[in-house]
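Sharing a structure with you now.
Some chains omitted; the rest stay in position.
Per-chain numbering from 1; labels A, B and C assigned in written order.
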């Protein structure tokens, strides 16, 4: 039972003091679009972040361990391997 | 029947976010799914008593929120922390709602098939 | 094989979200999943305007929708959201005008609902 949390903006767009309490250790956090810019700041939400590779690459962002690149096939698979998704 | 959660996080007059969420909640109730609505952040202000939008020339959608009770939508939740942030108490709200701490909100999310953030 | 519904909540000026929805939809189909509907809600309804004509170096929004339509995906436009926003419901191109209930029923039967915004 895990939830997929999808973020598309830098973390400053969200109320992260509240968000951090809604994400569980077994949950997945996927960064797409402009969320890719603040990977370091998203670290407070998950130990390993999943990042949409295309979006990060267009923004000149490198993905390094412990974070993981995802392509669109992975993105689809993620929505199926989790119980529910939330697009924040 | 599936469990659907509508999530509201926007301030009461921020575009039509709360009204869009109300429409969605009522529709899922109408087609007899197990719908829940969670207000968090400034969205809890949409449930505050003593408001009326007509004096601004706007539709008083606070009245429409009350129709949730007529349509038997019972799973209305508010974030306990957000109530505190805005100096509100569960008794200051126009409809009956359950205040949830973060643990209860996480459990609520886990029980859903779909979570819709409007 | 899973059944998806997708919803789009941002205006056509949000090109980045539009291309992501499109690519996600194609990836679903490529994996053999079904997309029962893509639903325009909130500012997403503006995608159904027939007057979106962008320069050639811009995202080809109209063409993306045409392609999704040719994949026989049901492209739905929320009538309530559209009326509130002044959209012309007489000419909505590849989008069919639908009530919220129609979409909610499809969403209730789908395995997954993924929002784009």
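Operating definition for what follows: a contact is a pair of C-beta atoms (placed from the backbone, for glycine too) under 8 Å apart; a residue touches a chain by one contact, two chains touch by 3 or more.
Keep in mind it's a predicted model, so treat the numbers as computed, not measured.
Colleague: Note down how many copies of every displayed chain the full complex holds, formula style.
Modeller: Here the full set of protein chains amounts to A x2, B x2, C x2.
Heads up, the rule we're going with is that only the chains that are shown with their structure count from here on.
Colleague: Just give me the whole-number Å value for how far the CA centre of chain B lies from that of chain C.
Modeller: 26
Colleague: Could you grab the centroid distance between chain A and chain B? Build each centroid from C-alpha atoms only and quote it in angstrom.
Modeller: Roughly 26 Å separates the two chain centres.
Colleague: Which residues of chain A are in contact with two or more other chains?
Modeller: If we look for residues of chain A contacting two or more partner chains, we find 85, 87.
Colleague: For chain C, which residues are shared contacts with two or more other chains?
Modeller: In chain C, the residues touching two or more other chains are 112, 115.
Colleague: Would you mind writing out the residues of chain B in touch with chain C in their complex?
Modeller: 2, 4, 15-17, 20, 23-24, 27-28, 30-31, 33, 114, 116-118
Colleague: Which residues of chain A touch chain C in the complex?
Modeller: Residues 8, 32-34, 52, 54-55, 71-73, 75-77, 79-80, 85, 87.
Colleague: Would you tell me which residues of chain B are touching chain A in their complex?
Modeller: It is residues 7, 9, 40-41, 79, 81-82, 102, 105-106, 109-110, 112-115, 117 of chain B that touch chain A.
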